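Here the complex is missing a single protein chain, while all its other protein chains stay put.
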Amino acid sequence: MTVFELPAVRELIEAALAEDIGRGDITTELTVPATLRATAVIVAKEAGVLAGAPLVDGVFAALGARDLSVAHHSSDGSGFAAGATLMTLEGAAADLLTGERTALNFLQRLCGVATLTRRFVEAVAGTRARIIDTRKTTPGWRALQKYAVRMGGGQNHRGGLDDGIWIDDNHLLAAGGVTAAVDAARRGAAHTTRIQVECATLAEVDEALAAGADAILLDNMSIDQLRAAVRRIAGRAIVEASGGVTLATVRAIAETGVDLISVGELTHSAPAIDLSMKIQHQDTQAPKGPA
Amino acid sequence: MTVFELPAVRELIEAALAEDIGRGDITTELTVPATLRATAVIVAKEAGVLAGAPLVDGVFAALGARDLSVAHHSSDGSGFAAGATLMTLEGAAADLLTGERTALNFLQRLCGVATLTRRFVEAVAGTRARIIDTRKTTPGWRALQKYAVRMGGGQNHRGGLDDGIWIDDNHLLAAGGVTAAVDAARRGAAHTTRIQVECATLAEVDEALAAGADAILLDNMSIDQLRAAVRRIAGRAIVEASGGVTLATVRAIAETGVDLISVGELTHSAPAIDLSMKIQHQDTQAPKGPA
Amino acid sequence: MTVFELPAVRELIEAALAEDIGRGDITTELTVPATLRATAVIVAKEAGVLAGAPLVDGVFAALGARDLSVAHHSSDGSGFAAGATLMTLEGAAADLLTGERTALNFLQRLCGVATLTRRFVEAVAGTRARIIDTRKTTPGWRALQKYAVRMGGGQNHRGGLDDGIWIDDNHLLAAGGVTAAVDAARRGAAHTTRIQVECATLAEVDEALAAGADAILLDNMSIDQLRAAVRRIAGRAIVEASGGVTLATVRAIAETGVDLISVGELTHSAPAIDLSMKIQHQDTQAPKGPA
Amino acid sequence: MTVFELPAVRELIEAALAEDIGRGDITTELTVPATLRATAVIVAKEAGVLAGAPLVDGVFAALGARDLSVAHHSSDGSGFAAGATLMTLEGAAADLLTGERTALNFLQRLCGVATLTRRFVEAVAGTRARIIDTRKTTPGWRALQKYAVRMGGGQNHRGGLDDGIWIDDNHLLAAGGVTAAVDAARRGAAHTTRIQVECATLAEVDEALAAGADAILLDNMSIDQLRAAVRRIAGRAIVEASGGVTLATVRAIAETGVDLISVGELTHSAPAIDLSMKIQHQDTQAPKGPA
Amino acid sequence: MTVFELPAVRELIEAALAEDIGRGDITTELTVPATLRATAVIVAKEAGVLAGAPLVDGVFAALGARDLSVAHHSSDGSGFAAGATLMTLEGAAADLLTGERTALNFLQRLCGVATLTRRFVEAVAGTRARIIDTRKTTPGWRALQKYAVRMGGGQNHRGGLDDGIWIDDNHLLAAGGVTAAVDAARRGAAHTTRIQVECATLAEVDEALAAGADAILLDNMSIDQLRAAVRRIAGRAIVEASGGVTLATVRAIAETGVDLISVGELTHSAPAIDLSMKIQHQDTQAPKGPA
Partner (left out) sequence: MTVFELPAVRELIEAALAEDIGRGDITTELTVPATLRATAVIVAKEAGVLAGAPLVDGVFAALGARDLSVAHHSSDGSGFAAGATLMTLEGAAADLLTGERTALNFLQRLCGVATLTRRFVEAVAGTRARIIDTRKTTPGWRALQKYAVRMGGGQNHRGGLDDGIWIDDNHLLAAGGVTAAVDAARRGAAHTTRIQVECATLAEVDEALAAGADAILLDNMSIDQLRAAVRRIAGRAIVEASGGVTLATVRAIAETGVDLISVGELTHSAPAIDLSMKIQHQDTQAPKGPA
């Protein structure tokens, strides 16, 4: 079961088609003969990293398109150049026209996330730091965007609020301090889960280590603070840096020795990659007729 | 019934909470007392245009938060400065912490769309051109993003494939030419619907006018071509310009005299506006206790 | 994607089977061997116009019937005589018996709508008037009934409240008059949408024309009023007549020169066409076994 | 839990609103101020029997209408005269306009079923026969139509295929005769369920009685045959007459002494009762403002 | 349409997979190559009666497993010995591992119900009494558990509150006595439904018989009381014994001559049968490659 088969993803595809098609694609119904066959290609108008190619199959399957095939010329995680043909589709012209926009709307956005992730990953090459995502994902798109981050070479942070303990300053305040919070979490959480604590100062780092935190988030620290914190932690906990990370700053952060750098921009502001579908050829022959 | 009450929007809110919360917000459950009350503010970290404020109420309602109120200090469509406090929330600390990220994930993106739209609208101020959106919306977000475009001062193109006839070059080819396509559409479509034809050359514009098109899309034309097309059409059809429109080019396009300029970037690549929720005060008094 | 593949239609089929089958077809389970094969025909007991034939396939597919085929002897939109065999089904006897009633319940009603529509269409033959439907459809059946109207030779009015501007007297009152209402609609609606105004008097027709209405509904007017209104409008707007239209009155209305006549009866009171399914032959041979 | 609270009914109401409203009631949104209040009445334009009045409340509740009240002047099962005011609604004018058509679409059809049922019931007054419905209901409307039959004074046949054993000629053939079929049913069915057998001849009646059938359906028999069958059965089984029953023939059938007469027309062809909603008064005062 | 194809059962399977898989089977995704094929067997670790074998197919189908086959070595209703191999599966190793637990969770419980039912059925062998279930089923599992009861040789009581009239002491009190309650039920219920009355004393039995009850439940009576009641009823109504029935007491109850003995334990406390899935062989060859 891949990410594309998760119920939430299948429901998103159906919602996307429903919101676009509504009561029916009236233009296509009125102007395109049902028997007309066509070939189409999806072409990149700029360079990028592919993510979400199987969604194109998924969109046309959800549309109920029969005798429609998708030949993939590149696979998720691969880079592509401007002008590259990513896939070739053959099927009823009406189906291709009805599903085109929804398929591209999915693909362009996931390629956008993978492409931006790849740029961050390349920016920290050679350091020990790994680029990870955040929970700042597009509502409804969590699983897909996290997949695209992996395709770009990034790693995922926890999937959601149930998937890992992550104690921030509000939790600390409510629980009555770091030690109390970490203890409560340790007692109640499954043993399969690590406990991460957000720290804004070196003093808090010390407290978190003393309380037995498994991982520490260094939030919005300067490069110097990060370097000091890494030294202080000295391998006793996993170290994540976070806060306002950009392509301009990420390398310096990575060089402080942190294990992980989380980047919200990957999923909240990655621009879409420009892709288009072109109908190349149309004829009315039967889909599978012999010569 | 506002856009926020449409079934598809309510389902998106629930899907968003489900994907973030999963089996439960274990950190909050383990560290925050159920009776703890708190006040929180949503603050803008950069300037923008507000859109989607009622979704914050919607997210916490869908979460099942009781005795949680949201005081709005600004309304959708208003501009805000960096540092502005957009709303104040009061409720159970646990609810605020559990719903925070989902609420912000919605709000940041819609403010992003409204803010970018406002910039395009301001760029064409004084011309007859109106800025409109496209179907290049985030799957699952069509109604919300189109609402945000309106809040930014833009106008909507059709809502989907069932909502207006829009004949592009593939439909023309399949139907056997402009006249045949427009005639077929006229015969089959409800009388409440206008017929728009996509044209890439002045010759096609002439054909579309002759066939009785109500609206004409001028696709990827140069400024000179646009100006010539507007002159040729001379008010006999609504004129839309489209294709690669940016903030750098939109003013010149508007000055050609077109009625509408459609901008895909509004909904496929608007960066999120940076917002944060801050817990300001916490106490454990009962929600409605007398003095 | 045909009307039969719209999500709402697929859900209606499933709801129909669920409400009829509930916890299971206990009679069939207890009395019909699972391996018994049968042939059945659907026969018309009175003349009519076919609409909804693909729903029979849809019902048995939703039932999960395997190795069941439907041979169609007539296609949607065709007339049939009393006694005509519309389709032949082959499959497991148990599946045929379990799905029979639901399949007929769909088919009879849509044939009823198409047949009544055809009678109205024939009654206005030779005039410029087209017969159109209304929003007085059976809840849950909008798309299906509008399809049946088309199969009967009618044309559809708008699909719903989001699909075209239609200003009635209540909207006028609320907006502060025709001009204000039409202006507000023009500013806010997508450019692909025409604006229709309901008028009860010639004075209102004049106002609507002055306000720039694209289409005018003449509501419950006498034949003389209709004739006068058509003259007054003189092609400046599309003209629809509405209100208490029957087979007895429709011809006279059509002869006034209106463009469209909307008939609520098509979808709120068309009697079902009498159809029955007959099991013709039963044997227990395996469905595809060799000799 | 009334019929109006069954999940299937609530889903039908939501589907009905969704198919009518789609992306939003654009006319009302653009022309009616959100703060405008109004009073409306639902008036009968012809006489009938009321059924489904609580659905009006249900439709406006599902629409999300706030501060909207419905005062009922008549209750389900009551007859009403032409011109009668059935209920008075007060609420936001926009809500009333958006929900009007869906509310009426439900109410008109159920009143139609109840009204036709009442006519059949009155036609057999004084005989022992009771009028019952069939499974020839509108897909998606089973529970509602059966409720309307009860409101008209009729009684319900089984709710569906799982709710009672009903052996017709195809089951008999498949099972190898009446005795085998009845025995198989008796062994497998819950003891709370009676077994009914469809018979076309007196010989079959004898067989069914011998096999121990609890109820017998006399299918398409002449009045003489019915009378003979009733004599032969002599109280040993419940007797139902069925097949082509009309208002013209039902009295004679009832006078043969049968217990039950099932009438498909009640639910497959009852014409809708003509009802309308009239907005009587509008003002923009706040709903609950003090003087 | 078998019980396994009912919408509620298909939804339960999907809910079961969703709750177990969540965002994905991360262990399998990270450690098992997608192309690895495997053979697995489901083996009984203790003796029992098989029920629910088709659910194993259903679980893997719902998982979206391609090229996965299940060979069944035993059929529902058959007994099996400890050590028996119930079925052999072939498919992608990853699919087998991901679906294993959900498939077993279904199968073990239904075998538990069937096995316990079989023991009760055997305990009353030779008497006229039949073992029946109750409504004390696991929420969400009604249809499946009742099916398992049948596979164990038991018979089903009514399916739910809509499926048979069953009047207990609270209904009697509310209705104003046995006669009033039975009369009201007779008037309102479909003629296909029998009326059962719960009685705690012989006096109540007399009343119920006089009121014309079709079936009588003897609730928590002693063996002597049961014997007396059976004599008193003397075939005039179906007799069910209920209340605290165990394997130790059921034989004596059966020997009193009652027709039916209902046993809540069958569905509320049957222990699961211990089954396991064993992967026997793994290779990476393509599923259908030629030699």
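For clarity, chains are labelled A, B, C, D and E in written order, and residue numbers in each chain start from 1.
Operating definition for what follows: a residue touches a chain if its C-beta (ideal position, glycine included) is under 8 Å from a C-beta of that chain, and two chains touch if they have at least 3 such contacts.
Because the structure is a prediction, the values reported are computed rather than measured.
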Contact residue for the chain not shown (choose from A:91, A:159 or A:264): A:159
Candidate in contact with the missing chain, chosen from E:43, E:61 or E:184: E:184
Touch list for chain C against the chain that is not drawn: 22-23
Touching residues on chain E - with respect to the absent chain: 8, 11-13, 15-16, 18-33, 36, 38, 93, 97-98, 101-102, 104-106, 108-109, 112, 135-143, 159-163, 165-167, 170-175, 181, 184-185, 187-189, 193, 268-269, 271-272, 279, 282
On chain D, residues whose C-beta touches the chain left out of the figure: 1, 3, 5-7, 143, 159-160, 163
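Operating definition for what follows: only the chains that are shown with their structure count from here on.
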Centre distance in Å when chain D and chain E are each reduced to the mean of their C-alpha atoms: 34
Residues of chain C touching at least two other chains: 18, 21-25, 98, 143, 159-160, 162-163, 165-166, 188, 193
Chain contact topology (line, ring, star, complete or other): complete
